[in-house]
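I'd like to ask some things about the structure below.
Complex shown without one protein chain; remaining protein chains in place.
After this line comes subunit A, so read on.
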Amino acid sequence: MSMMHAPQLGKAPSTAHVMRWVIAATLPGLAVMTLYFGLGILSNVLIAALWAVAAEALVLRLRHRPIWPTLNDSSALLTGVLLGASLPPASPWWLIGVGVIAAVVVAKQLYGGLGHNPFNPAMVGYALLLVSFPTHMTLWAPPQSLWPDSLWPQIMGTLTTSALDGLSGATPLDAFKHKGDAVLASEFWASSPLPDGTLNAWRNIALAWLAGGVVLIAKRLISWHIPVAMLGSMMLLSALFYANDTSHFGSPLFHLVTGATLFGAFFIATDPVSAATSRQGKLLYGAGIGVLVILIRNLGGYPDAVAFAVLLMNLCVPLLDIVSVPRPVGQATARPDERKSAP
């Protein structure tokens, strides 16, 4: 064992190291999703990853940048995996391609590549797809066998519209959103609106994402501030809504285990490039996302809102970074007088 002089600083993890660990941490979530929704989840992730690497390589070539060193940091791969994980099972290849190109080429490389993108690339791709192709993006087939019957024609996009309609199902958030104002929440749940086990499936998926997120926090690859602030503000605000009117709004627990809540809190909102940087900024950023998610879910037009909430808070990050500059030890204010530091 060799002796080291002070300061005993650890080596900062490389970008590639962080990215690969985040990809590894998505595995439990992806595995449980595949268990419930079939191989369509894995095909999404695989196709999205291929598109992402190909798109990144093409843009780097056009920009005359070194291709291998950049591809090797696995950031494009991670964008592909995250986008693939958020799409409905067995999405057609072209849909995934459009989303990934919007994410990697437009949201990331057009702004200057990794580290320069103001918006979370995967969520830009997702929001573009959600706005552009609503019919494809709301096709959540209910939990079924590992190998769904029409997996291949679905991926190739050769299925007719009527056959697609036959496959379609709703996520719990979707069904709850469209129950109509006249139907009370108690009546809605009593009418067993979803196939058996759907809520269980979503709860277990949420727990798997949580497990992956805890690993990332334990390995100090993400800090706890953003997920905790986001989930906390979501719970608080949804509890207020629920306490005010239990018959029309979902309970805090319902909001916690459905949709992209936990996936978003640990894997999307924590993107180090597009999130706020200081601790205080991260808390404000996470809390803002949570508030927006609940507001849009309860009062807005879309059933889920993690993508929109993250993009809107990405817009606020430059301001958050200004108001949350940490105060250096020994200084009275966050921004010590610049004249003092001048010679």
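Descriptive notes on the structure:
What we mean here is this: contacts are C-beta pairs under 8 Å (C-beta built on N, C-alpha and C of every residue); 3 or more make two chains touch, one makes a residue touch a chain; residues count from 1.
Quick note on the criterion: contacts and distances are computed from a predicted model.
Of the names listed as "Ion-translocating oxidoreductase complex subunit E", "Acyl dehydratase", "Carbohydrate ABC transporter membrane protein 2, CUT1 family" or "Glycosyltransferase 2-like domain-containing protein", the one that matches the UniProt record for the absent chain is "Ion-translocating oxidoreductase complex subunit E". Residue-wise, the contact with the chain that is not shown comes from A:131, picked out of A:131, A:240 or A:253.
Although one chain is hidden here, its contacts on subunit A can still be listed: residues 98, 128, 131-134.
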